[in-house]
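The complex appears here minus one protein chain, its other protein chains still in place.
Naming follows writing order (A and B), and every chain is counted from residue 1.
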Amino acid sequence: MLERILITGAGGQGVILLGRLLASSAVEHIPHITFFPSYGAEVRGGTSVCQVILSAKEIASPLSETFDSILVMNQISLENVIRQMKKNCLVLVNSSLCKIPPVSSKVVSVDATRLADNLGDTRVANFIMLGAYLAAKPVVTPLQAEKSIRELLAGKNMSLIELNIKAFRTGLES
Amino acid sequence: MATRVLMTGNDAIGEAAIRAGCDAYYGYPITPQNEITAFMALHMPENNRVFIQAESEISAINMVFGTAAAGKRAMTSSSSPGISLKQEGISFLAGAELPAVIVNVQRGGPGLGNIAPSQSDYFQATKGGGHGDYHQIVLAPDSVQEMHDLTILAFKLAGKYRTPVMILTDGRLGQMMEPLILYKGTPPPMQRKAWAVNGAINRKPNFIRSLYLVEGELETLNIKLQKKYAGIRQKEIRCEKRLTQDCEVLLVAYGTSARIAKGAIASVRAAGIRAGLLRPITLWPFPYDAIARIAKHVKGVLVVEMSSGQMLEDVKLAVNGHVPVFFEGRMGGGVPLESSIVKKIKSISRRKIMTGH
Partner (left out) sequence: MIKDMIYDRPESLTDVKTHYCPGCGHGIVHTLIAETIDSLKIRERTIGVAPVGCSVLAYFYMNFDVTEAAHGRTPSVATGIKRVLPDRIVFSYQGDGDLAAIGMAETIHTANRGENITVVFINNAVYGMTGGQMAPTSLIGQKTATSPRGRNVETMGPPLRMCELLNSLDKPYHIERVAIDGPDGVRKARKALMTAFKAQVDGKGYSFVEILSPCPIYQRLSPVDALKFVGTQMAAYFPVGVFRKEGTVVNA
């Protein structure tokens, strides 16, 4: 198996956390995993990008030039990666903040930010995207993902962990 | 299978240092190694170890000198411009024969350069860097697992030979996450520290020095150092050989470049081209003989680096004109593309071998 995922959005939308979570969910059963973040010079408000590669074989470079899946959280980021949206690529778009791109990829639209707002916290849109992605491509099981969410947020208060789990499940069912 | 954890390369180095028994870490902020300093700030005090954010890279390496002189394990980390500032201190460590671990998470240069990954500090790391006739052991990991394992080894070698050891890596390996298995052993043993300045109780005072003004004294020290280096050359050369038994094109690359070279080899092998890789794990001492042996039966050698061709010079020394040596490199934070490496391999494999002579 080989799954190369590009995740991008605005700084502060939890793009890096989303990528890290996906990578750590796969640690137990996918032999080769890389996660690579890159940021703009701004700490907040710039574009945030990360790549996750899940593979049965050794990974030469943590940065790929082609992708099997692309997750996009806002319009500016979408425009940056629109050329990467090839035919065999699955594209998940946060339709609350993005227009649906006219590409040949299979596009799944997720109303992530609005759904997050409905849950009471706009910041959990990233885990709604994760849920929607795993619903479309079950590279890891929902159980593994939820375990990773709990591990990653260990030490935070219970209501925050439950909110994130709820967001993930909302995405999974959307 | 042992439990794997997901970590950045930089964190994996920090975690390894703690598991290797590092008594004190001294750092100063510079991208792309800041994760190490932050990791140590959090975890060294938890383990009752010393952490100081020094006022400069210069101060940090000299704090390392003090801790090493006291007979304890010390580490510092930085990135290219900061490592330049540490060179005087590294020369002093070598001259005073003190063990220390220095991590260079390389970025693009020269000057302030950029924060992209690079391998352009190869000359500085392997040929001296500071003043005087000295060497440091240089270890070059190519995965997060090796960032961890080679840090353990670095402490072991530093203690064994009383010499500075550098982990030479780059921003990509530092910032990327991969699963790894953590070191579970005990800290590597240190030599008896009869030389340390830790209080002259029931013994004559110890002096740690690198100034030798009496005629001949300094040459004697240098002869001793060179003997030590000869021993290190004999015992500590490490490299990974992949598909070199039958290869007609030999790639030589380390660190991030080696990983991309591995990708290129897998892709040309699928097309029936016999390419292999020799990946130096110790950049000093350098695996000259291993390269020379393989070079005897290949059409050509291809060196891949994120520099203008620094390790290239050592590979040419090893090959010694037996076969042509080619180069694929990027500079200033650029990373070689798998596709361009593949192209070069293909063109070398089409070469007619000259026979006779």
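To be clear about the criterion, contacts are C-beta pairs under 8 Å (C-beta built on N, C-alpha and C of every residue); 3 or more make two chains touch, one makes a residue touch a chain.
It should be emphasised that the depicted structure is a prediction, and the values quoted were computed from it without experimental measurement.
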Interface partners of the hidden chain - shown chains only, full complex considered: B
Hidden partner chain, touching residue among B:19, B:72, B:107 or B:344: B:72
Absent-chain contact - pick from B:208, B:266 or B:317: B:208
Contacting the left-out chain in the complete assembly, out of B:36, B:64 or B:335: B:64
In chain B, positions touching the absent partner: 23-24, 26, 50, 52, 54-56, 58-60, 62-70, 72, 74, 88-89, 92, 96, 197-202, 205-211, 213
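In this section, only the chains that are shown with their structure count from here on.
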Intercentroid distance (Cα basis), chain B paired with chain A, Å: 35
Chain B - residues contacting chain A, complex: 4-6, 172, 175-179, 256, 259-264, 266, 335, 337-338
Residue ranges of chain A touching chain B (in the complex, touch as defined): 20, 23-24, 27-28, 32-37, 57-63, 65
